[in-house]
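Of the protein chains in this complex, all but one are displayed in their positions.
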Amino acid sequence: MAIVEHMESEGATVSGGSGSDGVRRRDFINIAAVSFAGVGAVAVVVPLIDQMNPSADVLALASTEVDLSSIQPGQAIKTTFRSQPLFVRHLTDKEIAEADKVDIASLRDPQTLEQRTVDGKKQWLITMGVCTHLGCVPLGAGEGENRGEFGGYFCPCHGSSYDTAARIRKGPAPKNLEVPKYSFTSDTAILVG
Amino acid sequence: MVRIGAFLVGLFFSGWLLISFLVGAVAYVTEPPAVTVEHEFHRDPKHVSFSFDGPFGTFDQAQLQRGFQVFKEVCSACHSLKFVAFRDLKGIGYNDAEIKAIAKNWAIKTPDVDPKTGEMSTRAPVPADYFPKPFANNVAAAAANNNAIPPDLSLMTKARHHGSAYVYSLITGFQPQPAELLKEFPDAKTPQGLHYNPYFANLNLAMAPPLTADGQVTYGDGTKASVDQMAQDVAAFLTWTAEPKLENRRRAGLATIFFLLIATGLAYMAYQNIWADKKKAA
Partner (left out) sequence: MSFPWAEQYTPKHPVMQWVDEKLPLPRLVYNAVGAGYPVPRNLNYFWNFGVLAGLALMIQIVTGIIMAMHYGANTAVAFATVEQTMRDVNAGWLMRYAHATGASFFFIVVYLHIFRGLYFGSYKAPREMVWLLGLVIFLLMMATAFMGYVLPWGQMSYWGAKVITGLFGAIPVVGEPIQTWLLGGFAPGNASLNRFFSLHFLLPFVIAAVVILHIWALHIPGSSNPTGVEVKGPQDTVPFHPYYTAKDGFGAGVFLILFAILLFYAPNYLGHPDNYIEANPLSTPAHIVPEWYFWPFYAILRAFTVDFFFVPAKLLGVLAMFASILLLFFLPWLDTSAVRSGSYRPTFRKFFWILIIDVLILGYCGGAPAAEPYVMISQVAAAYYFAHFLIILPLISRFEKPLPLPNSITEAVLAKYGKTDGEPVAVPAE
């Protein structure tokens, strides 16, 4: 129907009505027809664009449940959330103390450990495993991996080091590791997303 | 030259076709093709009405839920539903918590890899999972079902002519083989282990009658679970599994056609308008 769209400009020249009222009424019909075709064309574009949004099966995996019961203090696991790595870490008291000791004012992205964990569940540090520099996966969640000089995570791509609260301490990354939205569904289980 | 060549080619093809016709016609008269038992005894699906019949019909959610219950308690022991996920049950009126419970308590477990050992194991399904298959593979399915593989039911009502009525008719259509059939076709006796059903393409079906007694399923909504009712409900449920977007499609169609009628009416007026002077004598 797009072909009709050029009609507007010529409509007036071809409608050979006699009175001026007649001409105006005829033009109105041509303009209305072209406008309607235009509205239709726009309406058709909506589903054409919407089909590229995440489909229902992708959205169904938009939240992940994690069972915490088997993670011992000092251990961390790497799981996935929305197809990206998710770090779940059970901090030891020592690590919590180290994180609390840091002077917030000296941080590049000032946040306390409390702000990065759930009230009363300070030992559970849940962050995305995506370096805020260029999106590499930092080391430190796996057994025996390099945790960098601040004992948290270390990104091997460009040497960003994160501390035990997964805050950026050294290297090019601008932000702390992102904490996704999550909630505890029981004492030992969380729902992320 | 072209026309002479064409004439010869035309004469050859047409001539040989007519000769083939004569050969076929002679054979048809001298040895008329035998009437097959399927031709004579196969029945088209029964007439049955559903809430989703016609261009403006919609699903009856209570019926879909009853049909799901029949599927769950009867069909799902043998038949898979591999293109439907638990999360899809939202479309028949269950809420997130109910779906989670249905998935968790589903009799068949979802195959997975044990996260600790890496061995194959199973776990309770979650809403994002598709309905787990009752048999690991076709060989297992055939071995457990007298060499007949129970087909997947996700698309059954679209994979047969008049699919909804077909499913209903098949389930309610089991019967003893008619005496006149055996009289006319003595070799066509239903083999051991198969079941006579005139709504099935070749009349003999490996599946035993799945719904045998009224009250086989106890409906939560108090509907009397007669065999006929259960068959209708499960046929409706399988219509939904095959075409879950049916209602969206019909709604979108109504809006689209309404819009197009107006647009086309305007286009016609614009067309008449523009041509007004040309349709008169110059």
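Which chain is which? They are A and B, in the order written, and residues in each are numbered from 1.
Throughout what follows, contacts are C-beta pairs under 8 Å (C-beta built on N, C-alpha and C of every residue); 3 or more make two chains touch, one makes a residue touch a chain.
Keep in mind that this is a model prediction, so the values were computed, not measured.
**Student:** Which of A:S55, A:S83 or A:S106 touches the chain that is not shown?
**Tutor:** If we include the chain that is not displayed, A:S55 is the one touching it.
**Student:** Who touches the missing chain here, B:S20, B:N105 or B:T212?
**Tutor:** B:S20
**Student:** Applying the definition given at the start, please give the residues of subunit A touching the unseen chain.
**Tutor:** Residue positions of subunit A that touch the missing chain: 1, 3-4, 6-7, 10-11, 14, 33, 37, 47-48, 50-53, 55-58.
**Student:** For the chain that got dropped from the picture, name the residues of subunit B it touches.
**Tutor:** 2-3, 6-7, 9-11, 13-21, 23-25, 28, 33, 55, 83, 88, 151-152, 154-155, 158-161, 163, 201, 242, 244-245, 248-250, 252-254, 256-257, 260-261, 263-264, 267-268, 270-271, 273-275, 278-282
The rule we apply is simple: only the chains that are shown with their structure count from here on.
**Student:** Roughly how far is subunit A from subunit B, centre to centre by C-alpha average, rounded to an integer in Å?
**Tutor:** 41
**Student:** Quick one: in the complex, what on subunit B touches subunit A?
**Tutor:** For subunit B paired with subunit A, touching residues are 85, 87, 126-128, 259-260, 262-263, 266-267, 269-270, 273-274, 276-277.
**Student:** Inside the complex, what are the residues of subunit A that reach subunit B?
**Tutor:** 1, 4, 7, 11, 14-16, 26, 29-30, 32-34, 36-37, 40, 43, 56-57, 60-61, 65
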